[in-house]
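One structure below.
Of the protein chains in this complex, one is absent; all others appear in place.
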Amino acid sequence: MKKFFALVLALTMALSLAACGESGGAAAGSAGGKGSSGKTLKIGVFEPASGDNGAGGKQEVLGIQYAQSLTPTVDINGETYNVELKVVDNQSTTDKAVSAAQELVSAGVSVVLGSYGSGCSIAAAPIFGSAQIPAVGCSCTNPAVTAANPYYFRVCYIDPFQGPVMANFAKDQFQAKKTYVLTMLGEDYGSNLATFYEQEFKDKLGGEYKAESFPEGTSDFSAYIQNAVAYGADVIFAPSATTYASLIISQAAKAGCKIPILAGDTWESSVILDAQKGSDLQVFCSTFFDENDKSGTAATFVKGFKEWLNADKQRLTDNGGNDIVAAVSALSFDAYNTAIEAIKIANSTKGSDIQQAMFKVDFDAVTGHITIDPDTGDANKGTAYIKQADNGAFKFIKTQSVAE
Amino acid sequence: MKKNNQRQGLITAGIVIVLLAVLVLLDNAAWVPPMLLTVLRKGVIYALVAVSMNLLNGFTGLFSLGQAGFMLLGAYSYAVLTIPVENQTAIYQQFKNGGLHFSITESLTNVMGEFGTLIGVIICLIIAGAVAALFAYLIGLPVLRLKSDYLAIATLGFAEILRALVQFEKLGPVTNGSNLLYGFTSFSNFQIGTLHLGTVMPFLFSGACIWIVVLLINSTYGRAFKAIRDDEVAAEAMGINLAKHKRMSFVISSFFAGISGGLLAMYQASVQAVTFKSAMTYEILLIVVIGGIGSITGSILASFLFVGCSEWWLRFLDNTTVVSLNGKIASVIVICVAIVGVVALIFWRNRKKAFADKRNTIFLTLIVGAVLLAGQIKFAISSSLQLPLLRSGFRMVIFSIVIMIMVLFFSKGIMGDRELPDLLQKRRNAKAAKASKGGDAQ
Partner (left out) sequence: MSRILPYLLSGISVGGQYALISIGYTMVYGILRLINFAHGDIFTVAGLLMVYAAATMPLYISAPLVIILTIILGVLVEKVAYKPLRTAPRMSVMISAIGMSYLLQNTMWYLTGGLAKKYPTLPWISDKINVGGTTTSRVTLITPFLTVILVIFLVMLIKKTKIGMAMRAASRDFETAQLMGVKVDSVVSFTFIVGSGLAAVGSMLYFTNYATVTPVVGAMPGLKAFVAAVFGGIGSIPGAVIGGFIIGICESFIKGASWTTFSDAFTFGLLIVILGVKPTGLFGESLTEKV
């Protein structure tokens, strides 16, 4: 009897949940259809809202939402379509990313934006590819994201550019001869960027390096910092997720380490500012755009985005509790606009048409002029901005390019 | 008797053929929600690994938590062996001259065409299982001498060691270190002309493996395993070689875990070592528990249920807002049903106790239930579409609460240690008994 009762209960729950899921989905479709005058065009937002990259993912979603608030409609064949965002959480892991991507495909989106963290993009790329849905990466810097898939594009620069940039910066700024490289074991972003850094630093710039990695879940970095000191490093290059970054910085500061720490684009985050605050440790990161750039598009974006953030408490919280404009928000803003440009050129909601149109995109975006490379699908970008975390604010240091 | 067996065989074969036909249909029909295919594919892969874990934990009584480690080995072996040569430079971008410079599936495809791909995949899956089994053998030498909890912790530890090993920089030219492996033969490659076979193939692979496990369990070895589970000392006294049988069960279980790892790699179309954490083992263990420790069909049913809930049916719990009134009403109804159900369940559990003993439980349950219901009603009459509590992560909370309820109240799981055919048989027998009784009365 008990078993029967349990079974009935389980079945009722399963069925009603399924029914709810279905009706919710169906209702969403119909509501969107008749809710307003025009038709609906769905754009998928494929970002982490939780996990190691959750903080960055939320900032990217903000950039997209802001872009959508500015450009809520798009005209296709004389008809006005309302853009509806479908946000899914890929939880920063490649296995969850597959189902999240599947969900976007089920929802029938026309274009996908994201993800923060290249691993998830690489994992999801075949799904978008086989569904013929073009995807625009915002800040995924691994070359492999677009390499294997004609349906994946991106608006940022890539690791083979970013790594050497930081190596050159170390050389130019600190006359560095020795670098201590620290990455997380099993994280593709860090180890990839580190490899490109090492290659440039050793082969082109004639320095030497020592590379170490820490296991996931490490909290105690004092031994690693000690290793860097013992090695006699001039700079530490530590591209990693912000969760670990704050531990590395605060423990380096505590241990009285004076070696400048360099990292990639992930470190441009308020977490880093908090960790560095109150110490004289020098922390640098490369980034995609300069918030205080006073010329044209970027300045307008920064001003508007700050107002938009301050208008809602939830947005401020998602941004990390302040209104500092992260480069990833600017990138995701650009990614949204790139997608809209492509849709306009394609004059269609069909994925394959939009994919073809991507190569014709040509406009002035916040992070610089955007045109897409016909071979790789990457935006043509050639400048990186170096910023320093300096007592609660990011200070612009210089634009850095790679020595030929 | 023989005739009866023959009839049963025919029925089984019929069911299998119908099932496969339905799957082919689902694979190719346009109206099928892609999520259904996802659940079916992932579900059947988890079914295999759950069955393999059940073989160890449920049938041999060895509490091992190393499944994720063996899946990792299988997934990596499969991926490394099947990445096409032309993709290897791009994938192993960090390691000069990385990769194996050959691909089993690719070579066979070149020789024999599409049929070669299939053969190649089967060979690679078997190698994946064999690699996992080899490591299991080595790990088993020291570990299998340990008892229950110690065995669990040691296998958990070894799974972590395996993960560190795969990510080890020095092995990078083969495993690609911390980076993903991708671009290998996956389910979407199974296609004849325009006929997609991406869902049928995992069912075939997984089904064949599970069938082998069933045969094993019903053999002399299987009976020896069960004897060890029930009483080690008695089993030894009966002349069963404990060390040999334990090792055998461990190695076979790991072999199938390795194969399911390979299948999982095919399903995900990319592998990265960080996803094979102990959390994965825990999920599989929970599937085994929900299905019933010692029941193959239970494990299979539970894995579809588990994957369905976590990937599909409960996903709406992660959305912050419902878009329409219908969705809102539906969600309120579902949650109310759930609350009432849980309250009723607690009452049912306590129905035989004296009132004094259950007073606290009853009051607490009623109060909590009433508060939750009131919250729902308040939400239902309010005009807001912003659901209370619902946001990213809520699904997993509900999910783990459901699992705790299962573990605490139905520790036997869905099936206990019985199998689906047994249950059907029992019902038929009961009916027959009833009928004959009725006949007697007349």
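In order of appearance the chains are A and B, and numbering begins at 1 in each one.
Convention: contacts are C-beta pairs under 8 Å (C-beta built on N, C-alpha and C of every residue); 3 or more make two chains touch, one makes a residue touch a chain.
The model shown is predicted, which means the values in this text are computed figures rather than measured ones.
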Among the options B:Leu195, B:Ile401 or B:Leu424, the absent chain makes contact with B:Ile401
Across A:Asn77, A:Gln175 or A:Ser219, the one contacting the chain not displayed is A:Ser219
Only one of B:Phe63, B:Tyr137 or B:Phe347 touches the unshown chain, namely B:Phe63
Absent-chain interface residues of subunit A come out as 49-51, 54-55, 91-92, 185, 212-215, 217, 219-220, 222-224, 226-227, 230, 242-243, 246-247, 250-251, 254-256, 271, 274
Missing-chain contacts on subunit B, rising order, are 57, 63, 142-143, 145-150, 152-154, 156-158, 160-161, 164-165, 167-169, 278-279, 282, 285-286, 289, 293, 391-394, 396-397, 399-401, 403-404, 407-408, 411
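Quick note on the criterion: only the chains that are shown with their structure count from here on.
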Within their complex, subunit A touches subunit B through residues 2, 5-7, 9-10, 12-14, 16-21, 23-24, 27-28, 30-32, 49-50, 89, 93-95, 98-99, 102-103, 105-106, 119, 122-123, 125-127, 130, 143-144, 147-148, 183-188, 190-192, 195, 211, 213, 215-216
Listed in rising order, subunit B residues that touch subunit A in their complex are 33-35, 38, 42, 87, 90-91, 93-94, 163-164, 167, 169, 177-180, 182-183, 186, 188, 267-275, 305, 308-309, 311-316, 318-319, 322-327, 330-331, 333-334, 337-338, 341, 344-345, 348, 392-393, 409-410, 414
